[in-house]
Structures are given as structure tokens and as C-alpha cells.
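Have a look at this one.
As you look at this complex, bear in mind that one protein chain is not there, while each of the others sits in place.
On to chain A.
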């Protein structure tokens, strides 16, 4: 196990050391101490290492992650795990805005709440939130699954493509072209797998499913006056 103390080392030292593991894997377990809300921690990691961040992290933590398993023992700022490709990111506290934005793959688990625009334009990632999410979440979500054990804010799933959204609590309002959908056996099954993987003691049957009505996919001449 290798410990990097950010009260003496820089964020550049940390990220460079993690990037170097791609060429020569020297250490699989990394611990980061005294993060004190620094931005860009463990960004662009591209190796199957585990990184334990012991405190709060700032913006873009674990951004562009591939393969790595990254745990934050605290809160994260804007854009946590943005554009993640694969791997696993777990936030023990809450996340600010745009968590998991544009991410293509992997699993993002947020034990607390996530702010506005969680999963905006997500492209295949799975996001499981233990608490509630803010407004405009999953805007233009294209693929993947977003699971919310608490409530969802305004305009959930606006202009949604094929992301499947599961919410246990209330939804303040649905965005354009997002509708409640029937929970079929395959949905119960995939949701239960996700909840179990996230380690949340929840039952899939308590959730509702939301998805795209697929009315905004193509231009409709009847809507011409709106442009």
C-alpha cells in the first residue's frame, strides 16, 4: 500500500504516480490523505488500482476513470466521475452537481445525495444514489441506468434517450418526453442486481421506472411552429 499525503505532495504528484502505473504497475493499493477539497484528484487513471481518498474532494474527482476502483470517504464537488469509461467510484458522502456526467461505463455509487444535473448526458454508466438527486438530472441521458433511493428534483430525464431511471421516492416533475413506465420482470431483475452491487439494502419492487416516450427523436412537422 502506498500513501500520498496531499499536505506535502501536490495533486500533480498524485495523478502522475497513478498514471505511471499503466507503464509499470508497482502498487495496486493507494491511499490519499489530507485531500482538503482539492480539485482533480485521481483523474485519468487507467489501471486496475484501488484509490482510497480519506476526506472531502473537490471538482472532477475520479474523472475519466478507467478500470480503477476509487472511494472517497467524504463529499465530492462538481463533476465527480465525469466521463468515466469503466471501473468503480464510491462516494461515502454527498456529491455536488453533474455527478457522472457523460460517463460511458463503470459504476458510480453515491451514498448521500447528489446535486443538480446528476447523470447529465450519461452514455452507459450505472449510477446508484442512496439519497436524493437535484433538478435536471439525467438530462439527455443516452444509455445506462440511474437509480435513486430517495427523491428526484425538477425536470427529471428531460429530452431522455435510452437511459433507464429508477426512483424509489417522489419525483418533483418529469422533463420533456420522460414518462413513468411499467416495471417488468427484467427491470426488477436488473435493478435488484444494481442495488445489491451498490450494497444498499433496498427492494427493487419499491421503485418506479421512468424512461423516454421517444417523441423527440425525430423532427415532427406538426411541431414546426415551435421553432
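Everything that follows uses one rule, which is that contacts are C-beta pairs under 8 Å (C-beta built on N, C-alpha and C of every residue); 3 or more make two chains touch, one makes a residue touch a chain; residues count from 1.
One rule holds in what follows: contacts and distances are computed from a predicted model.
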Among "Oxidoreductase protein", "Membrane transport protein MMPL domain-containing protein", "ABC transporter ATP-binding protein" or "Amidophosphoribosyltransferase", UniProt-listed name of the chain not shown: "Amidophosphoribosyltransferase"
Full-complex contact with the absent chain, from A:3, A:16 or A:36: A:36
Residue among A:56, A:90 or A:187 that touches the chain left out of view: A:56
Residue touching the undisplayed chain, where the options are A:75, A:121 or A:137: A:75
Touch with the omitted chain, as defined above, among A:44, A:93 or A:169: A:93
Touching residues (missing chain, whole complex) on chain A: 36-39, 55-56, 58-59, 75, 77-78, 93-94, 96-97, 115-116, 134-135
